[in-house]
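Excluded from the complex is one protein chain; the other protein chains are retained at their positions.
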Amino acid sequence: MFTFESDYTEGAHEAILQRFLETNRVQVSGYGADPFTRSAAEKIRAACEDPRAEVVFLAGGTQTNQLLIDALLRPYEGVLCAETGHINTHESGAVESTGHKVLTLPQYEGKLKAGDLRDWMQRFLRDETREHMVWPGLVYLTWPTEYGTLYSRQELTEISDTAHEFGLKVYLDGARMAYGLVSPACDVDLPFLARTLDAFYIGGTKCGALLGEAAVFPRGGIPAHFLAQQKRHGALLAKGRAVGLQFDVLFTDGLYLDCGRHAVEQALRLKQGLIEKGYTLFLDSPTNQQFLVLDNGKLRELEQKVGVTRWGPLDEGHTIVRLVTSWATPPEAVSELLALL
Amino acid sequence: MFTFESDYTEGAHEAILQRFLETNRVQVSGYGADPFTRSAAEKIRAACEDPRAEVVFLAGGTQTNQLLIDALLRPYEGVLCAETGHINTHESGAVESTGHKVLTLPQYEGKLKAGDLRDWMQRFLRDETREHMVWPGLVYLTWPTEYGTLYSRQELTEISDTAHEFGLKVYLDGARMAYGLVSPACDVDLPFLARTLDAFYIGGTKCGALLGEAAVFPRGGIPAHFLAQQKRHGALLAKGRAVGLQFDVLFTDGLYLDCGRHAVEQALRLKQGLIEKGYTLFLDSPTNQQFLVLDNGKLRELEQKVGVTRWGPLDEGHTIVRLVTSWATPPEAVSELLALL
Amino acid sequence: MFTFESDYTEGAHEAILQRFLETNRVQVSGYGADPFTRSAAEKIRAACEDPRAEVVFLAGGTQTNQLLIDALLRPYEGVLCAETGHINTHESGAVESTGHKVLTLPQYEGKLKAGDLRDWMQRFLRDETREHMVWPGLVYLTWPTEYGTLYSRQELTEISDTAHEFGLKVYLDGARMAYGLVSPACDVDLPFLARTLDAFYIGGTKCGALLGEAAVFPRGGIPAHFLAQQKRHGALLAKGRAVGLQFDVLFTDGLYLDCGRHAVEQALRLKQGLIEKGYTLFLDSPTNQQFLVLDNGKLRELEQKVGVTRWGPLDEGHTIVRLVTSWATPPEAVSELLALL
Partner (left out) sequence: MFTFESDYTEGAHEAILQRFLETNRVQVSGYGADPFTRSAAEKIRAACEDPRAEVVFLAGGTQTNQLLIDALLRPYEGVLCAETGHINTHESGAVESTGHKVLTLPQYEGKLKAGDLRDWMQRFLRDETREHMVWPGLVYLTWPTEYGTLYSRQELTEISDTAHEFGLKVYLDGARMAYGLVSPACDVDLPFLARTLDAFYIGGTKCGALLGEAAVFPRGGIPAHFLAQQKRHGALLAKGRAVGLQFDVLFTDGLYLDCGRHAVEQALRLKQGLIEKGYTLFLDSPTNQQFLVLDNGKLRELEQKVGVTRWGPLDEGHTIVRLVTSWATPPEAVSELLALL
């Protein structure tokens, strides 16, 4: 049974595994001081057009969020995010475990609005009891969001400008960044993100790597003693090559974007097919996650043949279903899914 | 230049990489609920002769220590270890970052003694101010130790009995376990460890895997909601297969022990050669780490040709040098090193 | 200028200060092992009709909330509360600083509902991703609430039954408990609270003491090594008598309830007067905090003569104003305030 449950059901792009084999017996230093990792960082700096960017490789998304948010905040500060933000819902309190409150803003298809951020900050700063509240230090964004949607260049600029006006940093969780960068709806690129944000990560686990994420601190803005902070979080790999080499391959000859492009093409084929068949989409996603409204009977039938994610009930008779493609989704699987529906 | 700096300078045993390639497009569930991970856990349970053991796969050693110690302790408890214990010296305060004090006992070539543990506990329990002190909850051991030495069956039994008599748990850090299990000086095995300890981990990163460690909770003794605790620590991999599959390969046809055996054979060849050449060993290690005393002039000369680790100064004219072999060390490299010395 | 800003503007009931003077040179042991503290605990046990209750004296409300919630939860658990709960809004992230997420439920005049709690828990337990979420461990209530309102006996019973059905503990913040217990709207008493809750505290700071709160763990349910946990939180006073003696006085001859009664009588006089003068109350509070809607011009005028708290804007032209009485409010001050309005 094929599954559209998630974008982490397969291994890694084969070019990565081949490169592991080719370089396997090359002896290198540990903890990220190896030539593969250095080369990957260099390529990401080039892709970001930011020669001063610092790049750090980590094993997973929650680890990256937890470490970066903790390193970017002062201990008593909190992080603002849309109420649907991954750190607020599905990371088992990883951010709070480091002592920081997650402060929520309203969400609109997974996105927060600069205007809401401004209102929140103005209300906070007018509040005479604010020293008894959690001081905000950072805005957390996901891109693409948990709903597959994308902030536009203008939206990101407004959010970033507003945040900076109030002394807040902006950090972007790019677990599925490849699927955003290649979307027809996308009007931003890595150099823009590097100019606009204070930190972000380029997701590997869901975008073609076996595991791993690349954290980027633009313009040299890496927190002090970051290596020690990484180690203290249990987030420093002895064999740094295990992630560094993967990003070196992904950022060679545009492989990272190719991985994204394949998935988004298949997702948009699926979306188009669903529309043509008269299905209702829960929202209009331009990336590799599609959200479909299904009659509960139909859903149970479908689940006999193909794996999907139940996102939650819409009403008594209908369920929101998530369908996800990846760098590895065979076009035939999409055709078969459409045939089934 | 060949390097004997550490046992994490190469990639992974090729059988692992081959298996990644073979299974790459098989779609599996995330977060450890995949057949590779389940098979690895089953094989480790069998190797431990403990059908109720719970096995959890993690990305690195510090992460494993931090998570397990935090999960095994109550928040106000501390962990006892030899003053040379890795958690006390080289983990950037990862244990303290979760709120637990590291309480130290004297070390003897990297090992602590049951008698010291008993004395410490008796003194603690007699102290009328003990509720103002940190309550001990766990004993942390490394095996092999940071000095390559091994606790014997009798030593582990005594430590474990003493700890349990005082209500303490015992947790063993087996980052280099393969190199202990195959040592001629070893008189324990996995079933003994599973009967004697409350938790331990079987190291992968330094013993043939690309990355990863296998945490074992014998007799079903896994802390409640451990998956959520893993996630909260940023230690849950979306692609659980990335580590699970590696242990599945390592625990097939004895590969894990073969990896260990190769390294220890080369280390003992090296040790024998050094003795024959009249060199002074800092201590008598029966595993893959050897500690040599070198004249500082000689050391500088050697470092032109081969990578070693300076462990620290012995006296004004001499340095303690660590030489490490691994599953991947070519026998010729050892011969060349001996020829150089 | 008289102020109705809060119930902590004066010192302590004079009987407390007199008793400090009388007993000042009596030498006693530290850390709560003194006869004043023991007597206070005994009187509170009697007032709760719970001979097995454990009583611990602490310096302040946020400290008490932080310590008790941390001690009652397992490290990975979160605490459920109304979104207006003090721990969620005005404790600077004290709960999160110990690693626990605050999970919010809708509020109705400061109260949460058993039905919402049940819905939340059912949704949580049905959610297949719940191990990636924060596991709830405790329900936090305030009584009286931040809005002066009171849960009834039936409401507390329903909340407690629902919580216990789902394995959650219930903890009640009684910073203003005296003002609840004597309210004409109150149908509960201390023995009921001790039978129904898992922990609560009887507020002193706002109810006649110079400082201090009495934490009660009914039926012997005090967390293990609580004294060490107190010390670890910086919450153990060397001179335990400094708080213990105050509660000994407050729980002698009904002084605690007398303090409450005086304040509530004055608050209800004020409320009645406001109603008679045609003012709009923001909500119907039966305790010592009254919430008035005032025209902004009128408010600025009033603030020239008397201290009040601006609770927040109602609309462009009106503000919600909080007026608070205490054990020390002179009846004349209430008369003067009514004359001013």
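As written, the chains take the letters A, B and C, and residue 1 is the first residue of each chain.
By our rule, a residue touches a chain if its C-beta (ideal position, glycine included) is under 8 Å from a C-beta of that chain, and two chains touch if they have at least 3 such contacts.
Everything numeric here is computed off the predicted structure, so don't read it as measured data.
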| item | value |
| --- | --- |
| Option touching the unshown chain, where C:Ala235, C:Leu294 or C:Val308 are the choices | C:Ala235 |
| Selected from C:Ala46, C:Leu211, C:Leu255 or C:Leu283 as touching the chain missing from the view | C:Leu211 |
| Which residue of B:Thr3, B:Thr89, B:Thr157 or B:Thr280 touches the chain not shown here | B:Thr89 |
| Identified contact with the non-displayed chain, of B:Arg25, B:Arg52, B:His132 or B:Arg300 | B:His132 |
| Hidden partner interface residues of subunit C, rising order | 2-3, 5-6, 8-12, 14, 17, 20-21, 23-30, 59-67, 91-94, 97, 205-206, 210-211, 228-229, 231-239, 241-242, 307, 328 |
| Chain not shown, touching residues in subunit B | 75-76, 78, 89-93, 96-102, 128-129, 131-135, 310 |
| Residues belonging to subunit A that touch the chain removed from view | 70, 74-76, 99, 131-135, 224-225, 227-229, 231-232 |
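The working rule: only the chains that are shown with their structure count from here on.
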| item | value |
| --- | --- |
| Chain whose mean Cα position lies farthest from subunit C | B |
| Gap in Å, rounded to a whole number, between the CA centres of subunit C and subunit A | 42 |
| Separation of subunit A from subunit B, taking each centre as the mean of its C-alpha atoms, in whole Å | 33 |
| Residue numbers of subunit C (touch at least two other chains) | 75-76, 99, 131-135 |
